[in-house]
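Have a look at the structure that comes next, please.
A protein chain is absent from this complex, but the other protein chains hold their places.
In order of appearance the chains are A and B, and numbering begins at 1 in each one.
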Amino acid sequence: MSFFVDTAGIMLVTPLMAFLAILAVGKRMKHKGGEIAVAALAVNLVWATVLFVMNMTEGVLDQTTFEIARIGSGLVFELGWVVDGLSIMMFFLVNLVGLLVFIYALGYMHGDVRVPWFFAAFSLFAGSMLILVGAPNLVQLIIGWEGVGLASYFLIGFYWDDLDNVKAGNKAFLTNKVGDVGLVLGAIILGVTIGTFDFASLAEAATEHAEALGAVAVVGGLLLFFGAMGKSAQFPLHIWLPDAMAGPTPVSALMHAATMVTAGIYLMARVFPLFENLAEEVRPLMVAIGAITLFAIGLLALVANDIKKVLAYSTVSQLGYMMTAVAAGGYTAGLFHLFTHAFFKALLFLGAGAVIHAVHSNDLSDMGGLRKHMPTTYWTFLVGSLALAGIFPFSGFWSKDEILATLGTEGYTAVMWIAIAGAFVTAFYMTRCVALTFFGTFKGHGTPHEAPRVMTGPLIGLAIPSILFGAANIPGVDWPGIGNFTDWLGVRVVAMGDHHAEGIDYALAGIGLGAALAGIAIGWLIYGKDRSTQEGRDSFEVPGLFPLLRRKYYVDDVALGLVGATSGPVARFVDWTNTYILDGIVNAVGGATKFLGGIVYNGVDQIGVDGIFNGLSAAADGAGSVLRRLQTGRVQQYASGFVGGVLILVVLFVFVI
Amino acid sequence: MIVHQFLILAAALFAMGVYGLLVRRNIVLILLSVELMLNAVNINLIAFESMLATPQAIGQVFAIFVITVAAAEVGIGLAIVLMIFRNRRSANVDDLNLMRW
Partner (left out) sequence: MTFTDWIGEPVNWVFTAIGLVVLFAGLRVVTAKNVVHSALYLVGALGGTAGLFVLLSAEFVAWVLVLVYIGAVIVLFLFGIMITRAPTGLDEGLDAEKKVWPVALSVAVFVAMAWSSIESFEPTVLLGTGEATSTELVGESLLGRFVIPFEVVSFVLLAALVGGITIARRDLTPVEEEERAAV
């Protein structure tokens, strides 16, 4: 069985091979390359499942690296893969959700113009994500990080005929880039300090409280967190995620709900020993930012009219939950929420995609009463919403409760109450969304119909984990033979200690559940009744707050203004440099060449070379004029010459010889 | 009589013929000068024959040949002069300078 551990790197490679294969032969295939993509992830899922089960039963810890380059005798650049509890969990998550989304995409993207490119870019994304989560060191992580950013850019701007989509792709890429500055700087600082980029070495150095590392740990940790902020859409770098909904819905489901955005949380978890031991000063900041993200952005979902935007803001809010949890010290809590959230958020997105597919519109005002027209979609969407709201016994309840518990035990009580309020808000906006979409009467055009089986299949496939996977981490429950989620995650080079509560805090669980149920109730009261128009149903307004929410707290405007203000002068400076300095040099060279050319032309050519030739021809001309006199046509002159010649010969022969 | 006197005489005649060839403008007079030169050659031949006294009188036979050929040449030459005169209306050799550069 160690075969699977040794060859785990195959998971990193198959999607990339699929990428190349789809580019090569995709458009000739029946499903335009989708088959290749699905096949690649199916193969991967086999490995991932085996490894997951192996980790559940006996724990897997291994790392395989190949040395690529070496600077002097110090820093080594290696590529490879690490299989431990954390990466196996991510492998399983990415491959399972990915496979279901890919199958869904076969149906959703059917008939689109550029399907081969879609699956190629999607496979590229999958490969990059696996490279990221399987990275044994910071360098490979950054490689995967950039890879998912690139694929995200391609896929957000997939419908590039509409300029807004291209702009959204640019916004995502550039906002990520801002964060990436921090990531790369942080990686360099930490790597150079301890002499290696390897995570295991970093973890060991951190737990041993190494001196050198201690000096830079805060800075390094802060920079790494900054990178995570960009990728995981923490406030204020969250602005790209709602706009990223311009991409096709499968993309939103996989990348911007389950996997890519979780890379930041994953990074924080990977370098958790650093934050636990040496960089504790950063953690309050992280918690604060996570809390702001959690609550403020969650509110934005209240006023969103696009169904995907509602889910996008919800995703950002949940990422805030994860970040807060991990920052507070809840290694298991944050990651468990990541795990459950992936399933139900992907489910919600795919459901939204089915709705959009049926109604041909993203806008809530075109929906309503779809419960009757699309029953499977309705039930799975409902399951996802309940999981997201955190209702017992769905998976979301258990993971959210874990977070609340961690916040409480670690002493972040204020943040805990914010999180409880956030749960209320979450339930409220999801109720709004479900009510406006599936209840009442249909307000759109045409007749909506249920999605094809290739799309509803994955919906059901994701609904089941949304219901059941919560059981993996019930506090105090240790499943026989396999332990629980905490144990599975704990298998690392530096074993992550027990961060798991011993028993359920019923009070806290009750309060959390109560907040969620209250949100649903109040939401139903306000949005449940049917009116003649969707706008009529959506007319609930909190004065002062809602207008601010509609302007998204003016954060987007600030960001745009900053970019404009800085890049304007820079662009002008570059232009000046180009016109006067660079062009000046080029013009000077041109002028000098012209001058030299003039010299050569006038001096060398006109006088010298032409002189030679003119001289030659003048000589020929002169010789001709002279010699011409030999041929006058006058006989007597010829005769004289004749006689003269004979005379000379006579003299020669008689007297000389 | 010595042979030299005839040779010198012939040389003088020949030189005169050359002079006439180069100076005269009328084509007929040029031909006349050529006849003079041929005559000088004949004198030389006969003088040499007398000096050498060959058994077959080679010099004299040769002189006869020269005379004969000269006669033929004069015939042709005058025919040509006639044609030139018909075409160019002039017997002046300076007018026959068409073959020039």
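Keep in mind that, in the parts below, a residue touches a chain if its C-beta (ideal position, glycine included) is under 8 Å from a C-beta of that chain, and two chains touch if they have at least 3 such contacts.
This is a predicted model, so every value here is computed, not measured.
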item: Omitted chain's touching partners, listed by label; value: A, B
item: Sites on chain A contacted by the missing partner chain, in the whole complex; value: 636, 640, 643-644, 647, 650-651, 654-655
item: In chain B, positions touching the absent partner; value: 1-29, 31-33, 35-36, 39, 42-43, 46-47, 49-51, 56-61, 63-65, 67-76, 78-83, 85, 91-92
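We take it that only the chains that are shown with their structure count from here on.
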item: Between chain B and chain A, distance of the C-alpha-averaged centres to the nearest whole Å; value: 119
item: Chain B residues touching chain A - in the complex, by the definition given at the top; value: 18, 21-23, 30, 93-94, 96-101
item: Residues of chain A touching chain B in the complex; value: 628, 631-636, 639-640, 643
